[in-house]
Each structure stands twice: as C-alpha cells, then as structure tokens.
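Shown here is a partial selection of chains from the complex, left in place.
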Amino acid sequence: MDFTHSPRCQETLDRLNAFMDEHVYPAEQAILQDLAQRNPSGDWHNWTVSPAIEALKQKARDAGLWNLFLPDAELGQGLSVVDYAPLAEQTGRVIFAPEIFNCNAPDTGNMEVLYHFGNEAQKRTWLTPLLAGEIRSVFCMTEPQVASSDATNMEATITEDGDELVLNGRKWWTTGLGHPNAKVAIFMGLSNPEAPKHQQHSMVLVPLDSEGVTIERMLTASGEYDAPYGHGEVTFDQVRVPRQNLLWDLGKGFAIAQGRLGPGRIHHCMRAIGMAERALELAVERGLSRVAFGKPLLKLGGNGERIAQARLMIDQARLLTLNAAWKIDTLGVKQAMTEISAIKVVVPNMLQQVADMAIQIHGGAGVCHDFPLATFAAAARMLRLADGPDEVHLAMVARLEIAKHSQGGAR
Amino acid sequence: MDFTHSPRCQETLDRLNAFMDEHVYPAEQAILQDLAQRNPSGDWHNWTVSPAIEALKQKARDAGLWNLFLPDAELGQGLSVVDYAPLAEQTGRVIFAPEIFNCNAPDTGNMEVLYHFGNEAQKRTWLTPLLAGEIRSVFCMTEPQVASSDATNMEATITEDGDELVLNGRKWWTTGLGHPNAKVAIFMGLSNPEAPKHQQHSMVLVPLDSEGVTIERMLTASGEYDAPYGHGEVTFDQVRVPRQNLLWDLGKGFAIAQGRLGPGRIHHCMRAIGMAERALELAVERGLSRVAFGKPLLKLGGNGERIAQARLMIDQARLLTLNAAWKIDTLGVKQAMTEISAIKVVVPNMLQQVADMAIQIHGGAGVCHDFPLATFAAAARMLRLADGPDEVHLAMVARLEIAKHSQGGAR
Amino acid sequence: MDFTHSPRCQETLDRLNAFMDEHVYPAEQAILQDLAQRNPSGDWHNWTVSPAIEALKQKARDAGLWNLFLPDAELGQGLSVVDYAPLAEQTGRVIFAPEIFNCNAPDTGNMEVLYHFGNEAQKRTWLTPLLAGEIRSVFCMTEPQVASSDATNMEATITEDGDELVLNGRKWWTTGLGHPNAKVAIFMGLSNPEAPKHQQHSMVLVPLDSEGVTIERMLTASGEYDAPYGHGEVTFDQVRVPRQNLLWDLGKGFAIAQGRLGPGRIHHCMRAIGMAERALELAVERGLSRVAFGKPLLKLGGNGERIAQARLMIDQARLLTLNAAWKIDTLGVKQAMTEISAIKVVVPNMLQQVADMAIQIHGGAGVCHDFPLATFAAAARMLRLADGPDEVHLAMVARLEIAKHSQGGAR
C-alpha cells in the first residue's frame, strides 16, 4: 500500500495550488459579486459572462493547467483518474474555479462522451471548441413528469424520419442552460420502446438554436439561480436534427451513460470534498476569531468536537473516493460499482453535514453570501439528488453486497 | 391530564381552517409567483406589496381572524398562549399566511413589547397602526462585527444628549426591513456600559426615515431574499430620536427582551411545526403518486420508515411545544425556561430533517420553488440561528439540569 | 389542555415516591448483589428468590401500593392508564421495583388477559394467586425457527383431542421462565390453519409442571441472564391440557394479543422513561463529581450538550407516551394505533441513547454492575425487539399516515 501521490500528480498539484493562491483566491469575492450584479434575477436572457473568468481561463491555459480531467495525453494532460482526483478537490474549493481550468460539469462529462463515443465530425464540430473553452454544453436527461430516479421512466422521444431524427419532450434540471455560451445539448430519449429495458434509449447532439427548442424558465436550486449557468426547463417540440447527430447508435443511451458515470462521480465527489475542506477551514477560522461568553467559539460546548467530527468525515470520504478512483484505473468501472455508488452517497451527505456545521459556527454570516457556505450547502443538497438520489445508490450497494452471498460466501 | 383543545381554541381553529381552505390554499401558488415576479432581485428599493395579500388581510379582519396572537381580549382575541398555539401551527403551513391574520414575526413580538412596555404615546403612534396591519416594524439586534450568540457582545450605542438619544452602530439580519410598509424599528444598544452585564442595554423606537438611518443591503438567507420582507443590513450614524422614544427605561433592554421571548418562541415553533406537517403531507402525496422501478416511491426501500420517523418527530415536537405553552400560561415564563429553550432546539432541527426528507422524496422538484419545501428548509436553517443558536439553548438546558442536582436531588 | 396529574394520580405518586425513598433506593445495591450471588450463572435449576424482595412486596401491599396497574377498583387501584403511567415511570427507576408493587412484566399483561378474557375457573386458579403475588407467569409466543416480527409465522400447534388440547412446539425468549415461582404459561399456537390469517391462532393456559414441558436453557440477553427471572427456551412435546384451559375461544389468539398490547406498551415505555431519567441523573452526578484536565467532566467538550439532548429526548418521549395513554383511556386502543406504535419505537431508542451517553460519562464504571446503566442499555436493546421490532412499528405508523391520504386529505 502506498498513499503518496504520483510525481506527475504531485507536480501538477503544486502548480495548481500556486495558481489558485496567486490568481483565484484573491479574486474570489470580487468575481462572485460581479456575477451577482451582472445576473441579479432569473431573467436568463440577460445573463452575461464574467470577463474576469474569461481572463483567468486564458491564464490557466497558458499555464498548462487546462483540461486536466481528460486522460488523453494530447488533448488533456494524460492524468489517470486517481491522479486527477486531488486536483479536482482543489478546484472545488472555489465555486467558479473548475471552469477556469475547463474542468467544470457538465462539460467534462459531455467531452468524455464525445471523446469516447463521438464520430470524427461530431468531435470536430463540438469537442474541439469545448476543449478550447469557447462554447459550453448541457445534458438533457431529467424530466419533470416522471420519477427520474428510475431512468427507464424517461418519456421524451427520438423518432427516425428518413435522414433525420425528430425529438420531442420536456426536460428540466438541465444545468448550464442559461449560459450565453451554451451551444449544444446531449439529449437522451426513448428511441426503441420495443427493445429490452436498457436498450430503449439513445443520445443525440442538438444545437440549442434548433427550431423547436424552447427554454421555458430557469429553476432555483435551494433558492439560487446559479447564474449565469442556471438550471433550465426546456421543451423539445418536433426538433429535427440530422441522423449523424446520433451518438454511437440507436439504443446505446444507457451504455453511454454508464461509461460517462464512473470518472464523473469521482470528479463531482472530489470537488465536494474540496468544498468540505474549505468549509472546515472557514469554521476553524471563524471559531477562533469570534468570541462569546469570554471565549473563542471553538472553546465553547461541543464546537471543538464538531470540528473533529468534520475532519473524521472528510478524511474517510476522501480515502473512499481515491480508492474508487484507483479501482476505476486499475480494474475498470464495472469492478468498482460498489465504490462508485458508495461515494455518491457518502460524499454529498458528508458535505451537507460539514457545510451545515460551518454555517452554524458562522451564525447569520453563514447563511448569506458573504461566505461560500450556503452555496456549498445548496450544492450538497443538489448532489444528493443529481445523478441518482442516495436511495438508488444505497439500493445498488445493497444488491451487490447481497450478491456476494448468493454467489456462495462473502469473504 | 387532558389533551383536548379548549372550546374557544377549537372554535377559532375551525374558523381559521375554513378560511385557509377557502381563501389561502387556493391562492397560494398565484401569490407566491406574483411576489417573485414583483420582486425578482435584491434591489429592495423596488420591492412592492402584493395587492392579493392586502385583500386577504381585509378578509381575515372581517372574519374576526385578526391579531389572534394577542392575549388581550379587546385588542386581540383574548386567547391564551396554549390556545393560540394550534392556530399558529395552521398559519405556518403557508409561508405568507401569518401576515394575513396580522400574526407575523417580527411584528407580533414588537407589538407585544409595545403592549407590555410602551407608554401611551408610543402605543398611539406605533401599536395602533401595527394592530391595524397598516404599517410594519423591524427589530434591530444582531450585529455583523460580533458573535451575537452572546447578546452582551452588542456594540451599537445609545447615548443621552439632552432630550434626545443618539444612536450609532451597524445591525444586520433585520427581518422585514425591505418591506415598503416598514416604518419603525426597535433598536437595541449599549447605553449603560458601567452597569451590571444585563442592565447595560436599552431599547429605543426609531422611525426608519430618521436622518442617519441607511439601509446598506438586503442579505440572502440560504439563497433567498424573502422579498418583499427581506433581511437587511442597516447603519445608524448619529441618529437622533426624542428621549420619549425610549422603551421602559435605560438599562431595561434585556428585561424587555426576556419578556418578549417566551410566547414568541411558541409562535415560531408552532409555525415551524405547521411547515413540517405540510412537508410531510407533500411527501406522502408525492411518494404515492410517483412511480419508480414499478412501485410508488413510498413502497421503495426506507421511504416508508422515513415517513413514519417524520410523524414521530413532529408529534413529539408539538407536544413539547404545547406543554411549554401551557407552562407559560400557568406558571409563567421563568418557570418554563427549560421548556422554552428545549423547543427552540427541537423544533427547528425537526423541521430541517422533515423538510430535507420531503425534498428528497420530491427529487429536483423539491429544491425549486414549485413546492414550498426549499423555503421550509431555509426557514429551518435560519431558525436554528435566529434568537439564539442551538448551542446557546442546549447550554441553558444543561445548566438548569445540572442546577437540579446542586440544589440537592433531582427527582 | 391540562398537563397536571389528576389528584388521585398525584396522591398515589407521592405515596409511591415516599415508599421508594424509604424502602427501595436504600436497599437497591444490597438486593442486586444478593441476587447476583444467589444466582451466579445460567444454571436456572438453582436460582432462588430474594427474601428481601419478598419482604418489600409485603410492605408495598400493606401500604396499598399493590396491583397499581389494574384499572379495576376492587382488584387493583382503579387507576386509568394515564393515571398509572407516572407510577410506572417511578418503578422503572430500580430494576426490581416493579415486582415489589406486583406491577412487573409479563405478569401484568398476563393478569390483564385473565381479567378480560379468562373464565371464572381460570381466574380463580391463576388470577387470584397472581394478584396476590404468590406465583409468577410467563408468555410463550416467540419461536426460534421463524421470524417472529411477523407473528403469523408462528408454527407451534394446538390440536383438539376430545376434551383436551395437545400442544407442540418450541418457544424462546419466554421471560421469567427461570423463576422458582413461575407456575403457568400462556401458550400461543396455531390451532385453525384454515382460518383467515389473524384467526388461526389460540392462547392456552399451561401449568409449567405439565408433562412434556421441558425448559431447555436460559438465554443471555446482552450478556445477562437476568436471574432469577431469566429468558427461557422451552419445548412443548405432546403437552395435554384440558380444553377449559383455552382462553376465550379457538382462533382468538390475535384478538387477545391486540387487547393485551395497548396498556402494556404504556407500562413498558413509562418504565423505560424512568430508567432514562435515572440514567440522566446518574450522568449528571458523575459528571459533576469526576474531574479531568482540571474540570468536572460536564464542563468538558460536548458533555453538557449531551446532558441537554437527553433532557430533550426524555421529555418528548414522556409526553408522547402520556398522550398515547390518554388516547387509550378516552378513545380506545383502536384510535391510538399510531401513538401506540410510535412510543414503541421512540422510547426504547431514546433509552438506548440516554443509557449509552450515561455509560460514556461513567467510563469503565458504566459498563459494569456498579451502576444500573449497562442493565438499562441491555433493557433498551431488548425492548427494540420485544413485542415487535422497531421496523414493524415504523411500518405500522407509515401505513396509517399514508391511509390518511388515500382517504382523501390529511389535515
């Protein structure tokens, strides 16, 4: 056993941290305020990009801290999942930092889909500008009319019509849909209703300016619009795209989704761990500097124990996630199903608790935007639902645990 | 022992529920959307009142469902604390309903202060229009620079200068400050720094249009501005008010605060119980109507148990609060200190858990504004801090528990 | 609403407490040690009765503190369920105290069964000596071969053979079976396998010296034999009893069990609340008197908060139980199903947490027999299983909650 980072990982991590220290943390409050002032409401038509973020993106690209997530050595940095994980954690500490390194969801997952399953034309048209950070993309999966925890409930349709595919349906929680640069969606829908359950759906690339695509509204998530990214509700009414916009093949929707999930969960979870680590730091700082009843808050009652419990939870969640990443790298996603579901439950719940603790230590300052804590808490809440709620993943872990026994013996 | 409501309470409760059924629930979504559209951002200068709410206020007044909170039989309805409690619960189920019956915080607490401690002129000027629902009031206590969990940290000052009092300081989390009808503040500050610890502060009535009063900004609370009420940050710079604006006497700030707290906590807690009950109902409805993996959500995994646990928590919290109310009525606030602190911890934490559970059952719909659940969760989060954080109240309960033993024997 | 005890209840409570103070607490440690020395192992054949307990029983009877549980004014004290509840709590504080007042399980439940469902001969033979505290009884329900959480799984049989009933089967967790005075069992078994599910079982009175009754062993419960009462495993091999030993009628087993449960749950829960209250007191005393790092334990870290949380949990659990008792008295068991299941979950779990906290404060002293805490923890563990595990009761509460909605509207 060896818990040290690889030299490659460590070297990149050092550079990333130096970049964060020099460029990101000092600008954090100003950029957050600028974003809020530019985009004060849910009126997404008027949302605008932050020039400061665009400038930082260029700096990161110049510094070779770009597309860190992509294992491809030419297009990305050639880092394995376990080597990228500690970098993802660091970017998670500042809410807009992943974008600076072109490592933000859902673009990373969409780029991976295009990388693994896209044909040459699709890559040229969409992957290239995405890798350059020039456009943004969205993922249209969840639907308002059905319980999306069971993805096979999906009702949106994809119909073949000659050389075209015709899309119909209503999607929501399409993250990033409000961004001025959002140009393309990966749309998932029912194409082969007669096929076996997990071969009925397909994924199609849809330019967002296609006729019949209507953004209905942006949704608040725990009170926040997350402008200028946003979470959109969007209808597809007889939207026609050329058949070459199909990803892989008809009926391959779940196969693609499955491949997309493993590394993406690692990314999400490591960013969440970064948020938790940041929340813990802020709690310690606040708890040391604020005084009540003659003592720093951390010396009062159970506050110290809560700091310790946060450390215990974070360290366990990080090791679990790194272990899952290592299993993906060494054994493949299929051999890491327990781990991938496990972190999906453990990490967001951990973040929810740590952020809540940090908010409590901050008092009123914790629930407003003077600190990133309420945003972290909202992120945790969303992560407990996004990409499968806790319950679905617990059921998966239970099923795999029980299967050990039916196969004759657990140890 | 008798757990039945008094006939007076039951009769009012029946009328209140009929009013809610006829006028409030049917209008709920429309009014919430109207409020959001009128007040889309934190730009409080442009916030406006909802005519629909004003109309409902008039209806409630006509129906004799007005100022239910006030035990005074002439000015209010003459209900005891324990008799008002079940009414407060029902109003809590809809976020704007308390205002309709002129029973919303912080006005109720402020009216109680004026009722108990105001002189005739103060009552005439401020209590009368407040009881009529014509103006609104705010309470300026919490300060950004100090840990407000220890109220004696308060640094804002009240200085005598001839016939005038001069106020200086910065306050935040002044709820309702953004409302167009907010006309007066109760300002608490340090007036007698040489006196014993709990006799150093005073309360003063300040018209919000006084020179030197500057509203700096509205704060988000878990992402929400709660427009058109809002939570404000406000500075007082050499604000001069006549000495007759002083409440009771110099140094009586904490004495007034103490009297204000008991019934107010019951109100807050019962409203929160109403929110929890509503959240549970919504969870059951959603859980019955949504299907995943071939079954209604409530038949899947631990969902049913979570519904049951919510019922267990709610019923316990309600009984604890009703018992506290009864103790206030029969023994007085001083003999109910454990109970009053106990409910302040139990109820908001219970609501936070129940709302979180209901959100999880709703999936994405739970975190957006299509249901009141995210708002309930935000309210719970705030209530765990407002009016003393959990930790302060746990310390109080512990102190009283330990005191039983030092006084020689617990049973 | 009125949370005061009735005069009748209060008067009895005062006398009971005086009795406990004068006779029980002072003798507690000596009696517990005597019981341990008399009955050092699981060899139940040699278990003996404590003369000290027998003497206290006589004293209690003389004091009119006898059969307090029985609502019958002649045979018992004529107390309602809610009036007996606070007395049960007080007896729960000392592990052997309920027996002193002839109020111990399972005899109370068995006496209730005989009182409500026994014929005159059965009452004369068994109820009279039980009410006199001269003999003890057991209840044979749980079976080792099946999941007893589903009582319809029961496999033991009752067969008619002329004027006799023939019993076969294996039972375990038959509490009190090792006691020298245990003379009779209520045996539940399958008599009418063709009938509807809840009409297949019957209850029969079986003298424990009947041929074919073999006590196989006493079981440890969390390491304790609970001598001289014990929890036995017992086989019935062609045991023949006269048909007049049948309770009520064939197929009435579940009907009797249902009637037995309501008040019995109140008793169990109130005794458990007494244990929790005692554990909390011990925790405060120990935490005040022991010093570490220069301070009493209660001043260290989160210990004070844990004391407060115990108070919050206990008070809520007590109010929930009293409310359930009041509902049984005023509306009947059938209208109190949610409450009766609710307390069955809430109270033992609360006791487990409070006892665990008190153990932790006591350190090593907490897990050994120098204090009753390990016994309380073991009792809590057992209560979470006995008479239906948590999960069965949560399922019941969920079912009733959901039923409110299918019946059209919850409030």
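Read from first to last, the chains carry the letters A, B and C; within each, the first residue is number 1.
The rule is simple: contacts are C-beta pairs under 8 Å (C-beta built on N, C-alpha and C of every residue); 3 or more make two chains touch, one makes a residue touch a chain.
Treat the numbers as computed from the prediction; the structure is a model and nothing was measured.
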item	value
Homo-oligomer size of the whole complex, from 3 visible chains	4
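Keep in mind that, in the parts below, only the chains that are shown with their structure count from here on.
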item	value
Each chain counted as touching chain B and chain C at once	A
Shared interface numbering between chain B and chain A [over half = same, under half = different]	same
Whole-Å gap separating chain B and chain C, where each centre is the average of the chain's CA atoms	43
Where chain A and chain C are represented by their mean Cα positions, the distance between them in whole Å	53
Chain A and chain B, separation of their C-alpha mean positions in angstrom	37
Where chain A touches two or more other chains at once, by residue number	301-302
Contact footprint of chain A on chain B as seen in their complex	40-43, 142, 144, 146-150, 153, 172-173, 219-224, 231, 290-293, 297, 300-303, 356, 359-360, 363-369, 374-375, 377-378, 381-382, 384-385, 389-391, 394-395
Residues on chain C engaged by chain B in the complex (per definition of touch)	1-6, 17, 82, 277, 280-281, 284-285, 288, 298, 304-305, 307-309, 311-312, 315-317, 319-320, 322-323, 326-327, 338-339, 342, 345-346, 391, 393-399, 401-402, 404-406, 410-411
Residue ranges of chain C touching chain A (in the complex, touch as defined)	301-302, 304-306
